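Quick one: the structure is below, and I'll ask about it shortly.
Missing here is one protein chain; the remaining ones are kept as they sit in the complex.
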Amino acid sequence: MTARLMIINGGSSSGKTGIVRCLQALLPEPWLGFSVDDFVAALPAVMDGGIEFGPDGEVSVGPAFRALDAAWIAGVVAMCRAGGRVIVDDVFLGGASSQQRWRDAAGDVETVFVGVHCDPAVAAGRELARGDRARGMAEQQAYVVHEGVTYDVEIDSAHTESVECARAIVDYLKS
Amino acid sequence: MTARLMIINGGSSSGKTGIVRCLQALLPEPWLGFSVDDFVAALPAVMDGGIEFGPDGEVSVGPAFRALDAAWIAGVVAMCRAGGRVIVDDVFLGGASSQQRWRDAAGDVETVFVGVHCDPAVAAGRELARGDRARGMAEQQAYVVHEGVTYDVEIDSAHTESVECARAIVDYLKS
Amino acid sequence: MTARLMIINGGSSSGKTGIVRCLQALLPEPWLGFSVDDFVAALPAVMDGGIEFGPDGEVSVGPAFRALDAAWIAGVVAMCRAGGRVIVDDVFLGGASSQQRWRDAAGDVETVFVGVHCDPAVAAGRELARGDRARGMAEQQAYVVHEGVTYDVEIDSAHTESVECARAIVDYLKS
Partner (left out) sequence: MTARLMIINGGSSSGKTGIVRCLQALLPEPWLGFSVDDFVAALPAVMDGGIEFGPDGEVSVGPAFRALDAAWIAGVVAMCRAGGRVIVDDVFLGGASSQQRWRDAAGDVETVFVGVHCDPAVAAGRELARGDRARGMAEQQAYVVHEGVTYDVEIDSAHTESVECARAIVDYLKS
């Protein structure tokens, strides 16, 4: 297993974070686990050109967000070049173009792309179970994040427990 | 629907909290949702005779815990007598005797007991997905919390999404 | 010390929760510590007649909120009647009338009212340090929550560390 960077892409409430935690528990080497939510939490609370959430789950981002996001991606790749192994969960709001940004940044760092598919109705139910005020992101993102994206491994988190999804990814890495 | 108190009993990582959040979203009246975790968080951080967690998921409680737990239970029931509707998720470490404490406190407050069954292997996988350092509670508690307990509704959270579990409970309440 | 119920009133970001945690560590008996935030977290995420937060820190509540709040207060008092000791931090948005609701519910349960005063500029700075998106509550609430309220102990959290505030309250209880 020579991969050093793993990108787990899926819509909101598709179960990505749980899969990352299981991967960290199952993989023989220690991997760092980050989330796009960690990046958003690192942004200033109030920022011109940042990220905005609409009433029905729409997400829009401005130029300041994009510039810092590029810096974040470069930083994650640099952690891999410096000897680390990193799993990142992300939401490819731009579909294929989001993936291309990771590919361009990764260069020759061996990267595995994992697609987490989740029936939007199931994801919407899990969104409800989180108890957040905001709703709608699960359904809005379920399909669009996968448009034009190509994967090394694809899993269906609507019908498979997180730990089983993680096992399938570990099996792929061993093969 | 005249019930005012709903007790959701199940082991650690069986998905109780998500079911409570879905119930709050689906039920036509506003229900307060509390968890045994809220009670534990309200305890002093350090306390003689409190709650201790062993290395393999064992939980033991002392006399100070028991006294405050009785006060907590009395308080939750009083919220119902004062016109509130309350859902509590709990872990009946004492099985039937834990249920009896709720029954004694509830008196004539109409109470619904819900049993959340979850295959211990599935619960252990979800425990892994939470990424906590402590492990073992899910397997330790999966069966013991149901010993001798009788329910108005029983659900299987290993094979049913939280929102579907909640729908089954809502259907029972309507019937 | 015979008091069983302690109400800590102060505006947002005045440091109430830290004082409660210190009180729990310093007091010889175990006290449960709850916050109005715990009550708000127990509400359904979406609720007609609930609680709304305006863009400049305004808070407005509707009839469903008020009814459940009365049930919550009755429940907290019942915990004391059942042998528990409880500290609650609250925000008296209604000033004296908020206090009267607690007095009416408490009846003969010995209750201590603590006023936490904090210079609004200091509270606004601490609000900034929390990094939340929403701002303005600290300044909006700093004075209004104390209007017409009478206290057993009053502390100034702008110029006194939480643990020293807690020590002053403990000294009062011993006297």
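Here the chain labels run A, B and C in written order, and each chain numbers its own residues starting at 1.
Please note the rule applied: contacts are C-beta pairs under 8 Å (C-beta built on N, C-alpha and C of every residue); 3 or more make two chains touch, one makes a residue touch a chain.
This structure is a prediction, so every number in the text was calculated from the model and none was measured.
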Practice problem: Would you mind spotting which of C:Ala64, C:Leu128 or C:Leu173 touches the chain that isn't drawn? | Solution: C:Leu128
Practice problem: May I ask which residue of C:Ile19, C:Val91 or C:Ala106 touches the chain that does not appear here? | Solution: C:Ile19
Practice problem: Since one chain isn't shown, list which residues of chain C touch it in the complete complex. | Solution: 15, 17-19, 21-22, 24-25, 33, 122, 125-126, 128-131, 161-164
Practice problem: Determine and list the chain B residues touching the chain excluded from the picture. | Solution: 45-46, 131-133, 135
Exercise. Provide the residue numbers of chain A that touch the chain removed from this figure.
Key: 21, 24-25, 30-34, 38, 42-47, 50, 64, 67-68, 70-72, 74-84, 86
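By our rule, only the chains that are shown with their structure count from here on.
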Quiz item: So which chain is the furthest away from chain B, centre to centre on CA atoms?
Solution: A
Exercise. Pick same or different for copies chain A and chain C, depending on whether their interface residues overlap by over half.
Key: same
Exercise. State, to the nearest whole Å, the distance from the C-alpha centre of chain A to the C-alpha centre of chain B.
Key: 32
Practice problem: Could you grab the centroid distance between chain B and chain C? Build each centroid from C-alpha atoms only and quote it in angstrom. | Solution: 27
Quiz prompt | Inter-chain centre distance, chain A versus chain C - centres from mean C-alpha coordinates, in Å | solution = 39
Practice problem: Would you please write down the residue numbers of chain A that are in contact with two or more other chains? | Solution: 131
